[in-house]
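Below: one structure in structure tokens.
Only a single protein chain was left out; the remaining protein chains are all shown in position.
In this document, chain identifiers A, B, C and D correspond to the written order of the chains, with residue numbering beginning at 1 in each.
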Amino acid sequence: MGKIKVKLFNYKKQNDYKWAMTIDLDRCNGCGACVVGCQAENNVAVVGEEQVEHGRNMQWLRIERYVEGTYPDVKVRFLPMMCQHCDIAPCESVCPVWATYQNPEGLNVQVYNRCIGTRFCGNNCPYSARFFNWYDSKWEKNQENQLNPDVSVREKGVMEKCTMCMQRIRRGKDLAKDEGRPVKDGDIQPACAQTCPTNAITFGDINDPHSKVHDLAHSGRAIRLFEEKGTHPAVLYLKGGSGNVY
Amino acid sequence: MDRRRFLKLGALTASTGMLGACGQTAQQIVPFVNPPDDGVNPVDGFWYATTCKECNAGCGVMIRTVDGRAKKLEGNPGHPISGGKACATGQAGVQKVYHPDRLKSAMLLSGERGSGVYKPISWTEAVTVLSDKLAGAKGSVFFLNNGSNDVTAGVANAIFKDSEKFVSASNHDAGAESLRQGGAALTGLPQTPYPDMANADFSLLLGADIFEWDRSPVFYSRSFGASRRDRPSSRGRMVYMGSRLSSTAVSCDKWIPAKPGQLGIIALSIASVVVDGVIEKGLARAIPRNTLGRYSDALRKYRPERVAEKVDVDAETLYKLAAPFVNEAPAIVIAGDGVTGYSNGVAGLDAVELLNMISYEIGKEKLTAKPRSTPESDQDLKDRMLEWFGPAPRKQTFAKLKSLTEKMAAGEYAVGLIHNTNPVFDTPNALKFKDALGKVAFVVSFANVMDETANQADLILPDNHWLEGWSAQIPDFVPGVVALNLGQPVVQKFQETKAAADSLLEAGAKAGLKIPAANGEEYIKKVISAFRSEMLEIPPALSDKEAWNFLLRRGGSWPSENDTELTATPASDKLWAFKGNLASDEPVFEGTNDHPYHLHIYQTVFAGRGSGVNHGWLQESPDPITTVMWQWWIEINTGEAGKLGINEGDLITVSSVHGSVTGPAYLYQGLRPDVISIPAGFGHTNYGEMANGRGANAMDLLGLSMDEASGGLAARSQMVSVKKAGGSVVLLRNGNPDGEDKGEAFQL
Amino acid sequence: MSTSSGHAHGSAEHKAAFNDLTDVEDIRDPEAVPEVVRSTYDDADIFRDEKEFNDHTLRPMFYTTKAYFIFVIALSLIMAQGVATFAVQTYYGLGQTNMHEPLFWGSYIATFVFWVGMSHSGTIVSSLLRLSHANWRRPILRAAEAMTAFSLLVAGLFPLIHVGRLWRVYYMFPLPNQRTLWPQFKSPLMWDMMAISVYMVGSMTFLYVGLIPDLAIARDRAIANNNWRQHYLKFLALGWRGSNREWMVYNKASLFLAVIILLIAPSVHTIVSWDFAMTMTPGWHTTIFGPYFVVGAIYSGVAGVVTLMIVLRWLFKLDDVIRILHIDALGKLLVVIAIIWTYFYVNEYIVTWYSHKPEEAHMWAWQGERFPHLLWIMLGGSVLNIFLLSWSRVRRNVYMMFWMSLLVNAGMYSERYLIVVPVLTRRDNPFMWTDYLPSGTELSIIAASFAYFIFLYAIFIKLFPIVTMADVKEGVVISGDMKIGRHSVRVQARE
Amino acid sequence: MSDHYTVLGLYRKVAIKTKTVDRVVEEFDLKDGEIESLTSAAYPDGAIVDDKTLHHEVYKQQYLFPFLLGICGFFLGIALAGGTGYIMNMDVGGKPPFSYMPTGVITYETTLACAVVGSLLSIFYFGKLPNWTERAYDPDISDGALGLLVKLDSTEDQDRAAAMMEEMGAYRVHKGKNNF
Partner (left out) sequence: MNFWNSLSSTAKMVAGALAAIFVGLHIFLAIFYFGPFWFGTHTPTQPIAFSHKLHAGTNKIPCQYCHTLARRTEAAGIPSAEKCMNCHGYVKAESPLIVEIAKKFENKEPIVWQKVFDLPDHVWFNHKRHIKKGFKCQRCHGPIEKVDVVGRSNDFKMGFCIGCHRDNEAPTDCWTCHT
């Protein structure tokens, strides 16, 4: 496998933390546990069959699959796709009301109560990782009991997207602050990373040279999606192996 | 502090967010009557260890509860199966607590059987009805579950074990029985072979859809990830052989579409090359030469050149596949439904086991191999413990279910107890289970949502959701160790339900039967006190109550990683002493000349055997391969579909000698042209609004071919025909069909 | 023909040329010059008198037929169902439309761009013509300017219809607030909002300033007839008397406004195009979008003017005011714009095709595959225009012009749809490719927007003079026949 | 301010009117601003009456309105688009609060918006509009009659001027007080 050089984070160090995620495509087996984990953690609505017909399903994290070749030499690839938390995000400069912007820790913020629903950000996202509440989210009778109290339920007419489980980051930082220490690597786990059975998803502070995500990002396997667009995502994908069996 | 009381009063804040425009709504705060211990943060929520019961794997999980409501399921980091991870279905289990279709109380049939007319009755009344029937049955009772060994099965077994007529059967994963039998036949160990994929350089999956619905998707996924990238030395490689490029096959490096029913022969063929290679290179010195020679002779007729044409895989490929076993051991083979789903499964399994043993021996010489089986002493303990939780899974074959059905049809049973399974829906149509059930005088279902089987019951005693009640389980599949999973109620009961074991015990007591304990919780405590001395992981200094709390906190009992002895050996002596015949029969297929296609029924990640179909999260998660949501489909090879003039979404009818189903076609490159593949679990008729009428039941096509050697259902041996039914529907796919081959956009 | 050398201004050459033609001193002397023929319309004998002209042109304002009421009620019904649909959409959410991820913009934005484009007819054409002293402009100015104002009013609704949370739209305005949060000026939408508001202010001002003298005329009529319109006309006419001072100031301010509008108008549509071009979406992100949109806008706007003129001419029997001459001139303008537009369009395709940019090539291919009919209407209409309108018999045929101008606007609507929709259905991420057709909700709201535009126009006709009377009169005043040798030549005084 | 008296004569022909203008100006020694022509169309300036003061005012001063307001708009734009980034206390990750392109665009638009307003205001200011009071006027003017309005100091002059206008061909004459 040729080495791919990734220019990593020419990001002005502003803050102690710069959250990043690596997704190992060699490990991902497309099981969908992260998809449900994300949905459960973030109160993402089940829109129902009728809305799915309109293409409005709302998984913040979805597993894209691509088919290459024809029978019998078929290769299928899985590509978990969520908000890439770009450093130079196309979405943030087009929002007229600052409902989306980059926060000092390198995350792309979506502030639901500020959003007026122009949907420009969604149009400008090359990853198509943003979702719109076409209707008020509905939960089947009783199912609102399952809602996570840390995450607001979105109203109709606002955009939403992956937050890298901001509520967990906040809680992790809060605990670290109580103990008077910086956040340790592995303290904070977004729902997808925590649940991923193959450990394909790693989350951490890329500014910390000892963090796992820093290691992986510099492992030479890391690439970013649509690198040529210059968006500098904080989500790095680790390329799959070449499969040297054959 | 009284935990239940605490849970009841746990609602501290009502802060679930709604982005309302005008606030000012009157809100109430309900404080604790007794505050929780210091150091507990009631706002963050409490984490409880319990055991997931969404499938039989028995993953230890942690549940986050806030305000007395279960919010999120995560894996229990210490648990040997889940290791802190969880699968989609398990996580969705939380939402089932709040499922709108849950039954609200005990119900007694008040109309015709199958009419679905029930009247709610009180629990006292319900238990009385049950006890009367049990008393009157005089032991002609059967108990049917999904094959999990849990408290209910154990209690049923304990109550009725003196009755000769009592049968405790199970309705569970087709093919898995023969897998167990295969392991037993060759190694002499009555356990499931445990392939240590995590440490293997090379894994050959023979039709084993290990990520989809085999014994533990979570464990296999963890092993897969570890094998791929956790070992610094090399990247684990996988090759999948089978007729369909399943979600598992996709993750492997290579898919080899072998001919259906011939995977056992392929295993033998590879084994022949490996044995010869081992002899030639002088590897695996612990194995007697003459033994190897005997194997070599027995396998000679399966040399790749001889079988290549028959199995539709060229000889060169077979040699290549054999090479890693000799050169890079430990390499492993994992056999799945692709081997066991045919009438000749067992011979293939023997070859698989032989390969694994040889590979292990070579690995041992290289000091890289890890133990692959439970030590015999532990196995004894496991067997003894299993006795408390119903029949051991290896005894629960399809043959047993079949004979039970026959007896039911003969009207031999007065009372049938059905717990946690839906045989009317997911047994082959040819079994005529529903008709047989009609002959049972009184059927009791413990389902907590209405399903096809519960709809045939006379009495429904809704069981608790597993988050609401006690459970214990000896997980069948724990790599190399004996474990006891404990489940505890983490939330208050959401509906007026009652644990099935409790109902049984109460009714049994009332009927004057001998009951093993007062209730389920007591029963579990009894088990623990019986085995406490043998379960080393409970510190001996603890009192019984402390030990109980210790286990609850941990979520069960299993040796921690440091305790695991790495010296356990497979029973190689038995293997080498094996004198059986490794020759494989030709698979028997059921169908006429008009049925040119092999039927391949498989379980999708989300729908499973049908339990995921009435669940929003699972239904809306796109199937990994087809990306279809909310729908059912029939897969056909793209080229073959072209020949038949079928486009995506066209309705096609698949017929076998037993029946036919009609559904939209999904054109897939990753399927052998002579195979039609259909996801199971769809086509419910009485399983809640979300599931009803969604697709058709693939089981309608299935006959009763069995692997006689193991007593397992040969679920893949059905032949079918395909024709266009006219009309078409739009498949609801997450991914656009036009874009699915445009993955190069990402330059991965 | 009457100007004093001391106060005339304009280019030096022009002045010289004019002086050669006219003896300035002689003009003051009625005997020295033959009676000035005060009408440009010598051949028309319907009104030699201004009174008659006023009567004729104000007739649509003061006399209303039954058909008009029926028409307006019909429009109101279409609008009412649009409003009801919109209310339903606002109440239940934008799911009523057919938009979905990642197609976040659909027919609403296409229609928005269409209406903004329509608005470019009026003021930009009118100020261009005013500055270039094109004499044939005079009767059409009001119709064109009103069209600008009304299509802007309609266009301005679409962002409101489009947004998800209408009740929070004030977040976009730079209002001081306790949250100390300001709008994000980096967003092209903010520029868009600013540009459209400015254009709205500008074109409304332009329309109003142009109206003032005519309002005075209508006011006098209304007072004379004791018509109820006198109340607002009195107020809006500002007490205009037509004094020398007023005319002077008025002419001057009109000049300023014409220049300013000429600066605003292209910027508006450029900025609208930047809503698309400033994104990184393949198919939108092109440098040509600014001028391409502006030309497209003028194209549709001019065609809109033609349609309207013909309709007005037919409805109110204004054949003598709006003459074949005007329609012919607009036809020539259409040819020029059509050529420029086609050039831009072809250029955009050729560049993509030749450089073989795969992500855009996909998109174009899909566009042709999915919406061939729209593509044909757009391109075919444009090419047809270039060839047919070059032929003066077509330009001078009112029926032909009517249908051609409608075809142009159908094509331009298709163009907007083809800009917005196919691009979003074939985005960067091939997994999320999709398809889209507007829903019933969208169609009914769009239909209501057309009804609203026509309604506004219909109401306007009844409340304000529809022909630029003062300008026509000015044209009459400053033109006359001069004898050069044996010929009598029509000349125009210019300022 | 002392009272003044006005005479408004209505004519049908330009030539006659211009002659009258010359004679009335000569007769009563009218200065700039004391004689006005009321017409329904914009006659080229000076064609009928020639007001040098007015010319000066309009040509030299009217542009100041849009120009100065445009400058105000320019600063308003800079303050809005450039300044609010600094006022706003949002913690954005390392991006500069000031941006050239948006500031340029917004400034351009605000400048022109204010210039438009300036142009409108200039009509009001220099045209002495709006003025809804009863002033010397005749509805015939809007139908093409040419009005000649003079401002005089005394009733005698008023009568004389009225007579003169009638004599010169005015088909109607209005006399008024304080309504120039």
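Worth pointing out:
Just so we're on the same page, contacts are C-beta pairs under 8 Å (C-beta built on N, C-alpha and C of every residue); 3 or more make two chains touch, one makes a residue touch a chain.
As the structure is a prediction and not an experimental result, all values here were calculated from the model.
The chain not displayed touches chain A at residues 98, 101, 103-105, 107, 109, 111-114, 150-153, 163, 166-167, 170, 174, 177-178.
Counting the whole complex, the residues of chain B in touch with the unshown chain are 5, 9, 12-13, 15-24, 26-35, 41-44.
On the side of chain C, the interface with the absent chain consists of residues 167, 177-180, 228, 231, using the contact rule stated above.
One rule holds in what follows: only the chains that are shown with their structure count from here on.
Between C-D and B-C, more C-beta contact pairs are found at C-D. At the centre of the protein atoms shown, by the Cα-centroid criterion, sits A.
Remark: chain B and chain C have CA centroids separated by 70 Å (rounded to whole angstrom).
Inter-chain spacing, taken between the CA centroids of chain B and chain D, is 91 Å.
Within chain A, residues 62, 64-66, 79, 98, 101, 155, 158, 226 each touch two or more of the remaining chains.
Multi-chain contact residues of chain C (touching two or more other chains) are listed as 181-183, 186-187, 190, 428-432, 434. By the touch rule above, chain B contacts chain C in their complex via residues 21, 734-736, 738-740, 742-743, 745. Chain C meets chain B in the complex at residues 167, 359, 362, 366, 428-434. Partner chain B is touched in their complex by these residues of chain A: 24-33, 35-37, 39-41, 46-49, 52-53, 57, 59, 62-72, 74, 76-79, 112-113, 140-149, 151-155, 158, 171, 191, 194-200, 223, 225-227, 237, 239-241, 243-246.
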